[in-house]
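A single protein chain has been omitted; all remaining protein chains appear in their positions.
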Amino acid sequence: MKITANDIAIILDGKIVGNPDKAVSSPSGIEDASEDQITFLGNPKYEKYLVETNAGIIIVPSSITLNNQIKSTLILVEDVYLALAKLFQAFEGGQSMEPGISEKSNLEPGVLISNKAKIDAYVTVEEGAVIGDGVHIKSNVHIGKHVIIGEGSIIHSGARIMDRTEIGRNCIINPNAVIGSEGFGYAFDPKGYYVKIPHMGKVILQDNVEIGSNSTIDRGSMGNTLIMKGVKIDNLVHIAHNVTIGEHTAIAAQTGIAGSTKIGKYCRFGGQTGIVGHLNIADRTEVQAQSGIASSVKEEGSKLFGYPAINYMNYVKSFTVFKKLPELLKKIHRLEKLVDKLQSAKGE
Amino acid sequence: MKITANDIAIILDGKIVGNPDKAVSSPSGIEDASEDQITFLGNPKYEKYLVETNAGIIIVPSSITLNNQIKSTLILVEDVYLALAKLFQAFEGGQSMEPGISEKSNLEPGVLISNKAKIDAYVTVEEGAVIGDGVHIKSNVHIGKHVIIGEGSIIHSGARIMDRTEIGRNCIINPNAVIGSEGFGYAFDPKGYYVKIPHMGKVILQDNVEIGSNSTIDRGSMGNTLIMKGVKIDNLVHIAHNVTIGEHTAIAAQTGIAGSTKIGKYCRFGGQTGIVGHLNIADRTEVQAQSGIASSVKEEGSKLFGYPAINYMNYVKSFTVFKKLPELLKKIHRLEKLVDKLQSAKGE
Partner (left out) sequence: MKITANDIAIILDGKIVGNPDKAVSSPSGIEDASEDQITFLGNPKYEKYLVETNAGIIIVPSSITLNNQIKSTLILVEDVYLALAKLFQAFEGGQSMEPGISEKSNLEPGVLISNKAKIDAYVTVEEGAVIGDGVHIKSNVHIGKHVIIGEGSIIHSGARIMDRTEIGRNCIINPNAVIGSEGFGYAFDPKGYYVKIPHMGKVILQDNVEIGSNSTIDRGSMGNTLIMKGVKIDNLVHIAHNVTIGEHTAIAAQTGIAGSTKIGKYCRFGGQTGIVGHLNIADRTEVQAQSGIASSVKEEGSKLFGYPAINYMNYVKSFTVFKKLPELLKKIHRLEKLVDKLQSAKGE
């Protein structure tokens, strides 16, 4: 399949600079693209490739400074990444899933599976599970007792959806993610050992949630763990028991959120962030990667950084001085000597 | 099944405030509980819910200040979490596992499986493995060669128990955990590349150990990796080759322990802690989340915090000043000017 610059410009509501009949057959990165491929410029750091690339078409931000040496046809759009998302959806819309249940799967009695769903090989679905229209459960997945999976959701290979988990519509669970295992909760018996607190709650994922590969979301002890609609969670993230995450919050890889913390909506967490338990984090909070949040965040739109995390700019300013600390120490020693001299001079 | 406040008070050795005949049928979180449910108050932050909740029964700490407006029946206990653990064990004691081996499993010749064990679908058990009474191996698990699994242990879906691993009694291995893969050990060949050091050791888990979802425990190179009895490990934790972890130590999510380190007993590590290799960590050491331990800890009961980790209170005090560093810098500059002036005045 070939698609012309003109067709793409119509899909993206973009402006063409170059040959509107230029046709491309596949996408590629700006460094590697060949003449019949389309690429994009998403980051100004890569601007030099605009001249070097062999790509037939490049999607670029409309703010770009044009350059006579660019041999590719350009399509100018306001938001390159949003344009890309739409373009790929147009490309992929043609694909359709063939429903059906693999003979090599293992369905327990008392499960309810839509005839528009697809179950691949070596999948186990335990009693009481309900699987909606258009759901695709890929190889080696475990679906526990009384799990509910809403329309159009995809459960990738090796994911473990534990008992009573509820997954909304159009969710994506990436490979080897574990949703709904028991939380890390123990009581310490005075006899000298930990006693496990069973976890009777469940995990609820609302619609349009995505969970990254190898991430883990624990179920609540008595209440539930709740991931609200539109939340996007990256790989290797840990969400502990009884956490609530508000709508459209995005959490980058390897972040960990301890038990019972409530995160607001439209927050953004950089990778490897840690958040202690029993906190409330206000809406639209933005946290720099690797930060450690140790107290609740009350002000909407706070920007945080550091270990432990404080206001972003304050951390940056303090760290600037931190780098000068050895020099500062010398200054203080010099001042001490001078002041001592001045004092003894005065005393003379 | 309904259970009365009176019955619960007997199980928990608690004191009833309210209606001893009040009956409940299931547990729930304090925010969501309905009249026929039981909940608990585990954290003083939630005290306002004591009045707001619709729960029929609430388990509360005996230290609580009673309040006339609470409509629920209360059961006062000394340790709420320990009471919960006992209560749930009483509830779950009724459940029993039906032993048996799924026709959809794959047992190699020369394995020894108790007829009181249960093996689910798509499990592989390789030669020489020994599986004890009451063990439940869930779907898609891999049991390697010569693995030993003690009585009553549960291996959750997708866990990988690699060759020669020994698991004690009543252990719980959560979904997709990997126990006994080769450690990260290479020799650098002067020709310019790494050569793998094979790992001939194994992983030994003693009794009552729990390993979290997607955690990884590597086997030793020549000696063993040893996790002693009662140790509790959360999700996404990494334990490197030849590490020893002492009895009843608890390790929160995403912590990493580098090779050959020896951790004492009754230690507690907050989430995302890192510990470098070849250290000795004294018994009962407590480490704040995200800390980075770079040297051995000799004193029992040490409390550590920071990156790199130092004494907890010292880090807190230093960080308090860190936040004022820009202000301190100004003070020093002001002092320098004043002292210079005083000096030149003196010189006049």
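By written order: A and B. Residues from 1 in each chain.
Keep this in mind: contacts are C-beta pairs under 8 Å (C-beta built on N, C-alpha and C of every residue); 3 or more make two chains touch, one makes a residue touch a chain.
Please read these numbers as outputs of a predicted model, since none were measured by experiment.
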item	value
Identified contact with the non-displayed chain, of B:N174, B:Q272, B:T285 or B:S302	B:Q272
Per the touch definition above, residue among A:G144, A:G158, A:G220 or A:G264 touching the missing chain	A:G158
Option touching the unshown chain, where A:T165, A:Q254 or A:S302 are the choices	A:Q254
Interface residues of chain A (partner: the chain not displayed)	26-32, 39-40, 43, 45, 79, 81-86, 88-89, 91-92, 102, 104, 120-122, 138-140, 156-158, 172, 174-176, 208, 210, 212-214, 230, 232, 234-236, 248, 250, 252-254, 270-272, 289-290, 307, 319, 322-326, 328-329, 332, 335-336, 339, 342-343, 346
Footprint left on chain B by the chain that the document does not show	106, 122, 124, 140, 142, 158, 160, 162, 176, 178, 181-182, 184-189, 192-198, 200-201, 214-216, 218, 220-224, 236, 238, 240, 242, 254, 256, 258, 260, 272, 274, 276, 278, 292, 294, 307-308, 310, 314, 317-318, 320-322, 324, 328, 331-332, 335, 338-339, 342, 345
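Criterion: only the chains that are shown with their structure count from here on.
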item	value
Centre-to-centre distance between chain B and chain A (centres being mean Cα positions), rounded to whole Å	24
